[in-house]
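Some chains have been omitted; the remaining ones sit where they do in the full complex.
In this document, chain identifiers A, B and C correspond to the written order of the chains, with residue numbering beginning at 1 in each.
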Amino acid sequence: MTDAITLDDLNRLDDAGFVSALGGVFEHAPWVVEAAASGRPYASLADLHAALCAAIRGAPVERRLALVRGHPDLAGKAARAGDLTDESTAEQASAGLDRLTDAEFQRFHELNAAYHARFGFPFIVCVRRHGKESILRRFARRLDNTPEAELATALEEVLRIGALRLDQKVTAADRLPVVGRLSTHVLDTHRGRPAEGVAVELFELWGEERRPVARGMTNADGRTDAPLIAGRPLPIARYELRFDLAGYFAGLEVPLADPPFLDVVPIRFAIAEPEGHYHVPLLATPWGYTTYRGS
Amino acid sequence: MTDAITLDDLNRLDDAGFVSALGGVFEHAPWVVEAAASGRPYASLADLHAALCAAIRGAPVERRLALVRGHPDLAGKAARAGDLTDESTAEQASAGLDRLTDAEFQRFHELNAAYHARFGFPFIVCVRRHGKESILRRFARRLDNTPEAELATALEEVLRIGALRLDQKVTAADRLPVVGRLSTHVLDTHRGRPAEGVAVELFELWGEERRPVARGMTNADGRTDAPLIAGRPLPIARYELRFDLAGYFAGLEVPLADPPFLDVVPIRFAIAEPEGHYHVPLLATPWGYTTYRGS
Amino acid sequence: MTDAITLDDLNRLDDAGFVSALGGVFEHAPWVVEAAASGRPYASLADLHAALCAAIRGAPVERRLALVRGHPDLAGKAARAGDLTDESTAEQASAGLDRLTDAEFQRFHELNAAYHARFGFPFIVCVRRHGKESILRRFARRLDNTPEAELATALEEVLRIGALRLDQKVTAADRLPVVGRLSTHVLDTHRGRPAEGVAVELFELWGEERRPVARGMTNADGRTDAPLIAGRPLPIARYELRFDLAGYFAGLEVPLADPPFLDVVPIRFAIAEPEGHYHVPLLATPWGYTTYRGS
């Protein structure tokens, strides 16, 4: 990750420095940042972001089209050849697009070809907001859009990508509403207190495959010390949370069946709002449990 | 399975016929059945069973030892060569012992060797009461027994095997307490009624591998038309029940997230009492659920 | 209650006997039963009931109006004077209309007067399907009906009253769908088994007043030996179920707080479908519980 810069410093740079500092926010399109330079000083990151959005939305259609065309294909040849910008490389890796099987790579290849043929520009999606399955699902769906609707959709995704990059690059008193949070909480309803010392693991699911995302141990309040995911968008994907319930109760010498009725409890759920707050608690005894989307 | 015979008919047979009819109940040990022939007529299957148990328990130690020695090794050479009695073949298959990987076969081979060396007789367990993992776990544990305790344990298992075979072979007004029951029930607490039309699948777990056991669809009362397992012992094992919750709620046009927060809900639990009644219900909305060992 | 008669015997009686046997089914209106006499023999109670309904629905409007007018006022002067038919007396008592406070009596008096003034016939409702609050609520609502709609509503209630009386009076292979069922079940999720020995009480609520309806003790399966209400319609009303949870767990020597976090657990719910099946279970530990409309 490039070093962050403060909003104050950005406000004080000359125009060339400003454009250079925010260079990568909009892929191959320095004109967007140039257009926002004269509006400085910005009182907040939100104001700066609004100015960048206005520059894009107010540009002539050819320019907007060119902006879209400046993006690389997802999981395309450029990605395989290592020809992407640093930002694109990191983003595509975040969704696992750098570790595709041959069949998946072929699927992306076909979708990219069909999409280009229909719209004449590359498929753009803010990959940090999606797991691999979600990207493929949306890719296929968006092929059904009209060209006008799809150009608008593509620009919205460009703005989302820019907002995330801006939020990472610039330190300010405010943050853009681009991050979500996933947390958990284990209540021991056998003993009527928070369950301390429950090993928790989070996986992202790809089909039946599980990719580790986070792990932790519940503290005296029954929570992990840090949220399972925070400070970034929650990728739209299916997840499995695993709680080592039998390990916890065995440690307390609560009598269990042999083998224990409940051992490692899996909770499968999906995230659909990358900027949302998901709280997925477990209320448990050795003989039953409750889970739900909490707050 | 051999044809069943009624208790009345058994009571009326001559001694040779009686011994022949119950031939396979105790492996290579017709003397057990012979000893019970003179006690006829038996008023119930339980009485007949008690007489057979008494014959074994009252026999001199050499005879009991011979009875135990008459059993084949579990997953041993005889099994691979197809040299078992029909009953043993079917029983070992029920626990998947006929489909071992080479590593598993090797593990059984080592345990059999260690067991023979220690006790001088083959390891006997009522395999219909266990999944593969449970058999291996018990096999290792029983190696720690004293020879006296282990002979008693082995005879108990012989009696369990015999009780199950007797219960299958003989039709009577009563049944032996050798079977369990596993059932489920889905309540839609979003709409306050039984959930009709939920696809349910039951798997036995071997490590992370899933072996299909039963599948069904919930009816108007939220239950499957038949129990998931009934009429036989419930193998001691870990299980996963899967409920297609999103499919159910989508069919009712209940608004769901995209992807749905809960889709196929997995419940993992273990059975520890083969003759028990396990009821594992699901109380669910699109946003949360409760499960427990019910009745 | 008058003695029951079998459908077979009804089929064999002469017409006068038949009319006499079913005399009280439709209040002061022997013509309904007379009309159905010639259709005998009836193969089922449902068929007999259908014939009685057809007789009423096919009668000229004056006759239907007369049928309605033959009913007594609810909680009216006749009731106070003891001038009702036996059936009406028992029915009005079932809803507590024989134990009204003066204010309630006054309220009924006013509603009766307003209703007579508007429709020219007495207010009829099948009181066995309602608690006192529900009767008063419906009484007030039905004053807003048009006269035509209200006559139809009144006749539907006459048919409901008749169906209930018929179902009580006649024994047949089938029963009319006029009864409901309320049951409960207590699961001890602390220990993973049915909770045996939980004292359960059911009250009907009038405002904050509680009128005892049923009481029982859970058995080895966690259920009361008999349903809390069965064999009759479930009165539309608010209820409170009380479970002596602390008494149960104290008896098992489960450690409890002093005083226990949960002691007698009250569940308040309402019944809206008198012919429905309501199952209201409790899943409990000393520290929490779940309840829901089950099946």
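As a convention for this text, a residue touches a chain if its C-beta (ideal position, glycine included) is under 8 Å from a C-beta of that chain, and two chains touch if they have at least 3 such contacts.
Everything quoted here is computed from the prediction, not taken from an experiment.
Taking the whole complex of the structure file rather than the 3 chains in place, the copy count of the single sequence reaches 4.
Going forward, only the chains that are shown with their structure count from here on.
Chain A and chain B have CA centres that are 47 Å apart.
Centre to centre, using the average C-alpha position, chain A and chain C are separated by 57 Å. Counting only residues that touch two or more partner chains, chain A has 257, 261, 285, 287-288, 290. Contact residues on chain C toward chain A in their complex (touch as defined above): 189-192, 257, 261, 283, 285-288, 290. Taken together, the chain B residues at the contact with chain A in this complex read 134, 236, 238, 257-266, 268-270, 272-273, 285, 287-293. Within the complex, the chain B residues that touch chain C are 185, 187, 189, 192-194, 221-222, 283, 290, 292-295.
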